[in-house]
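Before I ask anything, here is the structure I am working with.
The complex appears here without one of its protein chains, the remainder shown in place.
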Amino acid sequence: MGFKENALKRSLWVFHFSGGSCNNCDIELLDCLTPRYDLERFGIELVGSIRHADIIAVTGIVNRQCKPRLEKIYKQASKPVFVVACGACPCTGGIFKNSYHTAGPLDEIIPVDAYIPGCPPKPEAIISAIVKLRNKLE
Amino acid sequence: MNEEVINIKNKFDNKIVEFYEKSKKRYYITIEKDDLLDFVDYIFNELGFRYMIETGIDTPGGIEILYHFSFDSRETVVTLKTLLDSKEPVVESISSIVPGAKWIEREIMDILGVKFLNHPNPEKFILSDDWNEKEYPLRRDYDEKKNNN
């Protein structure tokens, strides 16, 4: 394990990118931080700037308006960075797969490290995904 | 039929192309597009109906624009219906009377290519920056495959 990966193992900071979602995954992601689930116990928190982030959590189908912005944000991220597809939409396109305004699925735009299926995924599922990502580093 | 609807009927007796009572709560009034502002002004300002929204539909006979107005205390929805030519759909913007209509008219402009005359801010609204001009997703002749780039 290199120095960078070792550093990444500690407190994972998450940048949340909503690429045309229905709000559900976003709310559940935020829910993970509130007292019931409290991800901040483990040093995981949402950050405002992509340059501070270790994880990009993408929700929504990533529509044509969001795609160039997502690519830009991904380029700005300090590497290594994990990309998590949160919910059915970024994983496969979900129910909006055939829409004229979609540019996704996510893995055709940027490389993805973890997929969280579900519409929306429960907070437990999101936590489990982050734990799995963390363990992948060992 | 309640008082407000009778008022509309009496006031614009000769201008109503077709009057259809779907049920006691739903009235559809077909009008010519040149009379639109008169109708909207009377219904919205004088009778005090609440402006709900506009719907644009591409039908084989042309593009239909529906203006939905609601009179909440009487449980009545009055819909004005006007038909535009599909080749060159142009209609007067009602946003000078109803400020809340600005957004939906921009949306209809995007998805159906209807031109609203005298709209204060006729810019792109809901489609992406890279969207092809002259491609209207809710038109009947819209080709999904052609536009998927």
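Some observations on this one:
Per-chain residue numbering starts at 1, and chain names A and B are given in the order in which the chains are listed.
Here is the rule we use: a contact is a pair of C-beta atoms (placed from the backbone, for glycine too) under 8 Å apart; a residue touches a chain by one contact, two chains touch by 3 or more.
Methods note: contacts and distances are computed from a predicted model.
From the set "Transketolase, N-terminal subunit", "ABC transporter permease subunit", "NADH:ubiquinone oxidoreductase" or "Spore maturation protein", the protein name that UniProt assigns to the chain left out of the figure is "NADH:ubiquinone oxidoreductase". For the chain left out of this panel, the touching residue among A:C22, A:A77 or A:I116 is A:C22.
Among A:V47, A:A114 or A:L133, only A:V47 touches the chain that is left out of the view. With the whole complex as reference, residues 16-31, 34-36, 46-49, 60-61, 63, 65-66, 69, 73, 94-96, 98-102, 119-120, 122 of subunit A touch the missing chain.
Taking the whole complex into account, subunit B touches the unshown chain at residues 22-23, 25-26, 28, 48, 50-53, 55, 57, 66, 68, 72-73, 75, 77, 79, 98-100, 102-104, 107, 111, 124-129, 137-138.
Going forward, only the chains that are shown with their structure count from here on.
Between the Cα centres of subunit A and subunit B there is a gap of 41 Å.
Here subunit B touches subunit A in the complex through residues 127-131, 137, 142, 144, 147-148, going by the rule given at the top. Residues of subunit A touching subunit B in their complex: 63-65, 68, 98, 100-101.
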